[in-house]
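Down below is the structure, laid out as structure tokens.
Only one protein chain is missing from this complex, and each of the others stays in its spot.
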Amino acid sequence: MKTADIVVVGGGISGAATALGLVRRGAGKVMLLDAQLPSQRLSRGNFGLTWFMCKGAGNPSYARWSRRAAGEWPEFAASLEENTGYDVELDWTGGAIHAFGQEDWDGFADGVTSLTKQCEEHGLDYPVKMLNRAEFADLMPKIELGEEISGGMYTAEQGHVNPLRLLGAVRADFQKNGGEYYADAMVREVSHKPNGTVEVKTAKETWSCNKLVIAAGHGSSRLTAALGETLNTFPQRGQLMVTERCPRVLDISLLCLRQTQDGTFMIGLSTENTAMDTRITAEQMKSQAQNAIRIFPMLANLNWVRGWGAIRVMSPDGGPIYSRVNGHDNVFVIAQHSGISLAPLQTSVIAPWILGEKQDEQIPEFSNCRFQEK
Amino acid sequence: MFKKRNTKNTAVTVTLDHREVSLPGDASVAAGLLGQGEILSRISPASGEPRSPHCLMGVCCECMMEIDGVKRQACMTSPKAGMVINRGLNGEEINNPADTDELNSKLNEENPK
Partner (left out) sequence: MSLHYDVIVIGAGPAGLSSAALLGDLGLKVLVLDEQEKVGGQIYRNIQGADEGQLEFFGADYREGLQLADNFTKAPVTYENHAQVWQVEPEGWVSYSRNGESKRVRANYILAATGAMERPMPIPGWTLPGVMGAGAVNNLAKEAGLTPEGRVILAGSGPLLLLEASLLVKKGVEIAAILETGPMVPPAGDFPKIAPRLPKALLRWDFLFKGVGMLMDIKKSKAPHYKGVTRIQARGKDQLEHVSAMSGDKELVYPADMLLLHFGVVPNTHIYRQMGCKMVWEKEQRYWYPACDKWGRTNFERVFAAGDGTRVQGGLAARYEGQLAALEIASCLGMITRDERDGLAAPIHKALSHDGLPRPFVDSLYAPKSQDFLFDDDTLLCRCENVTVGEVRKMVAEGVRDVNEVKAITRCGMGPCQGRMCGPALAEIVGAELSLSPDKVGQLNIRPPVKLVSMAEIAAMDLGEGGTAAGNWLLKK
């Protein structure tokens, strides 16, 4: 039996960024257990936006949380590069959502107005504005805009990143700070011992720890259920496409389309209920290609190189879940989609909460129990 | 690099990097170009290095060239009269909207239709 101060189950971005926060704060011996399952790597399916815009309509807590996360991104990326040499390719170039035609535009304008108001009511700014077509085109001078685009919404205070490099960087930084990472550790069982420690069993080892953090994507609900709590998440598929490389002409990200620093265009915006099926569909690929060409006609002649699906960890209100498991004060669960956007807060806010150093006032807003009341 | 045996090929005229060349009609574009001593197929986007066809069977993707506006495997493409092939060997950016108009007008100048 091995011992640790804290075991984090799940080596995707949520678990890894949390674990990084723990070791940066000198949490003692921290283990990060990862199964690297071929099917469930949600972190590998993320689009790469580091956004707050449009998040949390009707959910002021989430709007605020997203805004805070976006704001911490530049420093988060810089610290990772400084510590590990990994360039996570953060482009802090703003973000925009295009409107087709006047009706779309008006709808967006209403949305911006209402979210701005909602944020104001909660003491938060929402630096998003509506742009007409000419202003929108000015954001992306090197690429021709589709003729139906009437303008759209825009903010300067967000960006996009390489989510895959990010994962490498976070885990590298974690290990540099003394964390131990096990990539082939499938956790089968967790149980609470009478002396208050938690026992974690994998195929090869048993660990005993003082605190347990469950951040295992779709594998989390099985573990929380064993401790008597139902995790309120459900699977929701998103499909993505990527093109071949092309000289860089677009550095600002759109909601469903961005050009990476490698020059490939990533395209994706779909939500489907397919349980755990990650396959892509011809219908969605066709639809996304049509949409992309409508936005930027030049994409028509680029080759589509890969399509893939990933299964989001979705909650009933779309916000994250940060909870202590009922009756197990030293067991924590983290469940969220948009883990990339929210990564900085795992390190700066969630980690100190787990350590008992500081409970941020927003954390209770994301309890797993909030759904039961309704 | 290659010598060719005499066969009864029909020749096809295509545009290669803005100049006219004649390719054998019944071999792939990649094979035809190699047969004329055109060894390079592209500049690799990730490394910036010149590449030549490697597998000649549709696996390696080193023979990707812009053929009639879209990058295709030249070893899987048969030449057709009037085909426009750009390899981008001189660093001119293909698939770049800013350049495409320039290229098009240049082509129209050289080959008035």
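Some points to look at:
Read from first to last, the chains carry the letters A and B; within each, the first residue is number 1.
We take it that contacts are C-beta pairs under 8 Å (C-beta built on N, C-alpha and C of every residue); 3 or more make two chains touch, one makes a residue touch a chain.
What you see is a predicted model, and the numbers here were worked out from it, not measured in a lab.
From the options A:D184, A:D329 or A:E357, the residue with contact to the chain not on display is A:D184.
Shown as candidates are A:N273, A:N303 or A:Q359; the residue that touches the absent chain is A:N303. Contact between chain B and the unshown chain involves residues 1-7, 24, 26-28, 31-32, 34-35, 39-40, 44, 46-47, 49-62, 64, 70-73, 76-78. In the full complex, the hidden chain is touched by chain A at residues 34, 36, 38, 41, 44, 100, 148, 164-165, 167-168, 171-172, 175, 181-184, 243-244, 262, 280, 282-287, 289-294, 299-308.
As a working rule, only the chains that are shown with their structure count from here on.
Per-chain CA centroids place chain A at a distance of 42 Å from chain B. Every residue of chain A that touches chain B in the complex is listed here, in rising order: 142-144, 244-247, 249, 262-263, 298, 301-303. Interface residues of chain B, counted against chain A in their complex, comprise 45-46, 69-71, 93, 95-98, 100.
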